[in-house]
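Missing here: one protein chain of the complex. Every other protein chain is in place.
We just call them A and B in the order they show up, numbering each chain from 1.
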Amino acid sequence: MTGLPMIWGLGLAAILFVLGLLGVLVRRNILFMLVSLEVMLNAAGLAFVVAGARWGDADGQVMFLIILTVAAAEVAVGLALALQLFRRTGSVDADAAMRLRG
Amino acid sequence: MTAAFLIAAAVAVLTTALALTRSNAVHALLYLVVSLLAVAVVFFLYGAPLAAALEIIVYAGAIIVLFVFVVIMLNLGPEATEQERRWLQPDIWVGPSLLAAVLLVELAVLLTDGSAAAAGVVGPAGTRAVEARAVGIRLFGPYLLAVELASFLLLAGLVGAWHLGRRPWQGSPAREEEGEAP
Partner (left out) sequence: MVGLLFLVPLLPFLGFLVLLVGGGRLPRRAVEAIGVGSVALSFAVAVLVAIGFAGLEGESYRQTLWRWMATGGFSADIGLWLDPLSLVMMLVVTGVGALILLYSVGFLRGEAGARRYFAAMTLFVASMLVLVLADNLLFLYLGWEGVGLCSYLLIGFWYREPANGAAARKAFLVTRIGDAALLLGLVLIVASLGTLDIPVLQDRAPEAWTAGSTLPVAAAALLLAGAVGKSAQLPLQVWLPDAMAGPSPVSALIHAATMVTAGVYLIARMHGLYALAPAVQTAVAAIGALTLLLAAISALGQSDIKRVLAWSTISQIGYMVMALGAGAWGAAIFHFMTHAFFKALLFLAAGLVILRLHEEHDIRRMGGLAMKLPVSFAGFLAGAASLAALPVVTAGAYSKDLILWQVAASTEGGLLLWLAGAIGAVLTALYIFKAVFLVFFGPMQTAPEPAPASPAMLGPIVVLAVLAVFGGGLAVPAQLAGTLPAPPLAGAPGHPPLAFALVSAALPLLGLAIAWALYVGRRGPLTGLAASRAVARAAPVAAAGFGFDALYERLFVRPWHALARTLRDDPADRPAAGLAGLSLGGYRLLRETQTGRVRWYAASLAGGMAAALALGVLS
């Protein structure tokens, strides 16, 4: 294995993370917001893997696995919520949940 | 190697951007699959074959399939696509883009701080990749508790998703509103 600068991987992770954040902020469709969240989680995992690879340590991939678990659980619950929102409001608009405001 | 990374990174960024700007959910998901595959290539290049495999299996496989199922269940037609297009007016991009740009600049400043660790090169020539074996030993060694907790999390996610996703009861207030749904 020849070297790749760690900063490249971290830079890619940062770009992907910010893109995901942009998606969360911009999209009103709750489905797309969940997709964006996945992108952000994935970027975080990428950062861990790259950092772990820099030191040749397995911990980075362990963290990636845990993030993967979180992402799986999050997407399952999030999609269930999206379904429920669609059933109740007839829309996938996240702002439709404003009615929940206390 | 460098060229492979650059191509993969370019593909990942481009397809992610495309995925997040699509009006049609299925198109977006297809772009996302490509993006995830590109990230898997990056993982492989950084010497993390297990992570690359899991990225493909879990992300590009399971999670995307889950999204597709939900899209099927919601049964969004062309009018939903139309609505997406209406929601994506250029002016709503301004604020979030500014915020995102600030964040990106800050991250860039932090990464290019000049510290030796950040500037270092991954794996001097000859270093072995971190194999699945090492990860497994680590997971079921010091991180056993974390693995158990992750299993709890998955169980909780399972129960929560089941509870939230089922149809409302007969007679509950949500029942009447369901009739309004298209």
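A few points about this structure:
Just so it is clear, a residue touches a chain if its C-beta (ideal position, glycine included) is under 8 Å from a C-beta of that chain, and two chains touch if they have at least 3 such contacts.
The model shown is predicted, which means the values in this text are computed figures rather than measured ones.
Across A:10, A:24 or A:67, the single residue that touches the chain missing here is A:24.
Contact between chain B and the absent chain runs through residues 95-96, 99-100, 102-103, 106-107, 109-110.
Remark: the residues of chain A touching the chain excluded from display are 21, 24-25, 28, 30, 33, 94-95, 97-102.
By definition in this document, only the chains that are shown with their structure count from here on.
Once the centre of each chain is set as its mean CA position, chain A and chain B turn out to be 5 Å apart. Touching chain A in their complex are the following residues of chain B: 1-2, 5, 9, 12-13, 16-17, 19-20, 25, 28-29, 32, 35-36, 39, 42-43, 45-48, 50-51, 54-55, 58-59, 62-63, 66-67, 70-71, 73-74, 76, 80, 84, 87-88, 92-93, 95-97, 99-100, 103-104, 107-108, 111-112, 117-130, 134-135, 137-139, 143, 146, 150, 153-154, 156-158, 160-165, 167-168, 174, 177-178, 180-182. Only residues 1-12, 14-23, 25-29, 31-32, 34-36, 38-39, 42, 45-46, 49-50, 52-54, 56-62, 64-66, 68-77, 79-84, 86-90, 92 of chain A touch chain B when the two sit together in their complex.
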